[in-house]
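Shown here: the complex without one of its protein chains, the others still in place.
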Amino acid sequence: MATHTAPVNDQLKTHARPRLWLDVIHDWLTTVDHKKIGLMYIVYALLFLIVAGFEALLMRVQLSIPNNSFVSPQAFNRLFTMHGTTMVFFVGMPILFGFGNYLIPLMIGARDMAFPRLNAFSFWISAFGGLLLYFSYLGGDGLYGAGSAPDVGWFAYAPLTARVFSPGHSTDYWTLALLLSGIGTIGTALNIVATTLCMRCPGMKLNRMPLLVWLYLVVSMMVFVAVSPLTAAQIMLMLDRYLGSHFFDTQAGGSAVLWMHFFWIFGHPEVYILVLPAFAFANEIIPVFSRKAIFGYPAMVAATVGIGFISLSVWAHHMFTVGLGAWGNTFFTFATMIIAVPTGIKLFNWLATLWGGKIHFTVAMMFAVGFLFQFLIAGLTGIMLSVAPFDWQLGSSYFVVAHFHYVLVGGILFMLFSAFYYWYPKMTGRMLSEKMGKWHFWIFLIGFHLTFDFMHVPGMLGMPRRIYTYEADRGWAIWNMIVSSGAIFQAVASLLFVFNLVWSYFKGAVAGPDPWDAWTLEWSTASPPPPYNFAVIPTVESRRPLWDLKHPEDPDSNYEM
Amino acid sequence: MSASPAWLGKAGLIQSAIAVAPTNIFAPDGTPAHAIFGLSMLVLGIVIAIFLVVSGLLLFALIRYRHRPGAESTQEPAQIYGSNQIELSWTVIPVLIVVILFLATARVIFSTEQATKPGDAMDVNVIGHQFWWEYRYPKLGIVTANELHIPVSDPRHPTPAYLTMTSADTDHSFWVPRLAGKTDLIPNKVNVMWMDPQTPGLYLGQCAQYCGTQHAKMLIRVYADTPAEFAAWAAHQRMPAVQDPAVASGRAVFEHNACISCHTVAGTAATGRFGPDLTHVASRDTIASGAVPNTPQNIRLFVDNPAHFKPGVLMPQMHLNNHDLDLVTAYLNSLK
Partner (left out) sequence: MSGIAISHEPRSDEWVLPSRGTVGMICLIIAESAIFIIFVVAYVFYLGKSLTGPTPHEVLELPIVSTICLLSSSITVHMAVSALHRGARGLCSLWLAATVTLGSIFLAGTAHEWYQLIYHDGLTIQTNLFGTTFYSLVGLHATHVVVGLIMLSLTLVFSLRGQLNETHTPRLEVLSLYWHFVDAVWVVVFLVVYLFGR
């Protein structure tokens, strides 16, 4: 069943001369192997997850009681800016593209990505962007004292970002770091499209690709039309700040709303770019642990493409309070509600996949189940926010913060944890500890719900976003205290997870090529795969080549719709 | 719809809810807030129903179809690849729900944004600043700051307050949850919103669009006055500043320092527009945009070091010695 190539770990042990540390570092610094680059993206993102998580913890301590002075207002404003910016650009994007990088060539039977050197370049330029952003804590200068990370919020509304309101260089660190990471993102997206279209193994027609590959294809197409507006807007911002142009200079007749349009034309598709990979993982993991093929493959593809297109038309639901006019608000309400339809279809297809199956509650599946419930709730609060008049109350409040963290943490992060437990054996040759995994799951689940369920309440009680403290007479204190308490659970669970990752690398059970009895091509090669992935490029005849192999009497090719 | 629905219970329930959370969006007063409230109940109903059905099915599937170790445990279950009828139904039903929700929403959008403005509406121009609110009543010739007085509205003869809003610097947002949804104040753009509280009282809110360091303390206080109260307030506000000879030396300190370049005191040499109008500052309940109660000690502390209450506020330290500080505090206290 597997290629008879010894896993890399064993090869290392039998190597005559032990490799110097310098050789190892050189290897990783100069590698163009998609698997190594994927792993670097993932580790990089995990490091930033801890940093940004720590920033969140500091904010939650500050907000746990009214009129607190744990951090200064200036420090708090930098914290929420850095937390948001880091999580979106230096955790979310790298980790999702890291998984994509690792898995896509393996899943389509290719030896590497289409442009391996571009792959490496994209990683290193994005990585540099993250370091540049954090250098701002050390290197930026401004009028408000030493250490000035950006403090304009992760969406950096104009004219707050103008030279006059944000003197010094803190805003410039934000702009430049994201410009660099944007270049990296576009490079990776280009690579994914070229790889998917040009390097599939024989027999793998587009409608036989694993759904993960389809979703990453759609994500990458979205990147081209979504990240570019942000790049353009940031160039405009730099021109305003340094060459005296007037793109967002309201004193010269410029428009603050124009920045909002450009940012959210990026910003909304961006959140779909973040969530679609989570859907991709669900599409692979839920069927395997239900022991059933995914229900409605063509509808899943169509729904994904639909989401991709519609997501480009809903951006101004972030701007319902800006004064778009009744017709503008009505249009964007409609478009936003419509996107719930294909999204719902996906959820129902997962439900139908579970239905009639034989569900194995491995840790990976537990996290996937958490994802299903939590994404349902997140989608429903999203529908609440799509109702423009309701958004006039709930927008820019903690209700929105709760909603999007429900998607990002309850949806995406849960599915990421699931993906880790599922593919870690393939990447390292070892199983993650299921026992530690169960502790990780339950502690994190409790913390997540303590924080983000109750976070909806202060929003409904009138608490706006981005405030470093609040009045005691508003009735928000008890809810903030509960929300903050949940953060501690999540921190503990995350540390346990990191420990599991490290411990299992050395002590985990040996995985073998196919520990989960799965059906896509990555499970047909060794764990971890050799640098060339497959000894012989496979030829496939259905969507689940390994199912056909394991069930020759009843292959998938008989049934594909 | 003006009064709270009867099923919300007695007034006591509402009042205790309000006492606990004076900015509760589910304790509406006035037409726009009630319109949103009614719509939000419909939305919540639909959303909760969907949640119960879908999560119920999910839970059922997870329990009913869990893998049980046994004789047939290694056999794979029947592989179902799809079903056109089922997939069609769960496409059509959500579309229908969307249509219903959309139509209900569109109605409220238009009724709020394109409401006919009655002739008796109270016009207020609101200009957002870092980090305070400027209120100008064009028809009454009043300029004030941070505490907005509007007349209560009688549903039989409505006198809503129409706020015409823009910003002098960065983006802000006017949010008084019990009275209306929020509307943004954007430089170089004019937005209009309206509200018509029917119960006299104080309504709280705050800036809801991050505008800089002291965004958190840009608080809003809306006083819905009875007609008599409002008339008295307006008449008083129209008068120029009190000129009390007892605080003449304090006034001198005020006028010989840079205070006058940022603040206005009507009828004196102070005509600055960068900071709040101080003509009747002593008649307000709070200072520093609602951040602290208006007491002589707080005024003194604020003038001595504005960053004491609001680190990052744009008013600089005036570096007055204690003597001058006492004098100018007494002066400001006299500006009733």
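Just so it is clear, A and B label the chains in written order, and each chain counts residues from 1 on its own.
Heads up, the rule we're going with is that contacts are C-beta pairs under 8 Å (C-beta built on N, C-alpha and C of every residue); 3 or more make two chains touch, one makes a residue touch a chain.
Treat the numbers as computed from the prediction; the structure is a model and nothing was measured.
Visitor: Which of the displayed chains are touched by the chain that has been omitted?
Guide: Among the chains that are shown, those touched by the missing chain are A.
Visitor: Can you tell me which of A:Phe70, A:Phe115 or A:Phe165 touches the chain that was removed from the display?
Guide: A:Phe115
Visitor: Specify the residue from the set A:Leu239, A:Ala326 or A:Val492 that touches the hidden chain.
Guide: A:Leu239
Visitor: Given that one chain is not shown, which residue among A:Val24, A:Leu197 or A:Ile478 touches it?
Guide: With A:Val24, A:Leu197 or A:Ile478 as choices, the missing chain is touched by A:Leu197.
Visitor: Which residue among A:Asn67, A:Asn207 or A:Thr539 touches the omitted chain?
Guide: A:Thr539
Visitor: Among A:Ala75, A:Ile125 or A:Ile186, exactly one should touch the missing chain; which is it?
Guide: Here the residue in touch with the unshown chain is A:Ile186.
Visitor: Contacts of chain A with the missing chain: which residues?
Guide: 1-4, 114-115, 186, 189-191, 193-194, 197-200, 202-203, 220-221, 223-229, 231-233, 235-236, 239, 243-247, 252-255, 258, 262, 265, 521, 524-525, 534-536, 538-542, 545-546, 548-549, 555
Throughout what follows, only the chains that are shown with their structure count from here on.
Visitor: With touch defined as at the start, can you tell me which chain A residues reach chain B in the complex?
Guide: 72-74, 77, 144, 151-153, 157, 159-160, 165, 250-251, 253-257, 290-293, 295-299, 321-323, 325-326, 329-330, 333-334, 337-338, 340-341, 344-345, 347-349, 351-352, 354-361, 369, 372-373, 376-377, 380-381, 383-384, 387-397, 460-471, 473-476, 551, 554, 556, 559-561
Visitor: Touching chain A in the complex: which residues of chain B?
Guide: Its residues touching chain A are 20-26, 35-36, 39-40, 43-44, 46-47, 50-51, 54-55, 57-58, 61-62, 65-67, 73, 76-83, 86-87, 90-91, 94-95, 98, 101-102, 105-106, 108-110, 112-114, 130, 169-171, 173, 175, 177, 180-184, 186-189, 191, 204-216, 219, 311-312.
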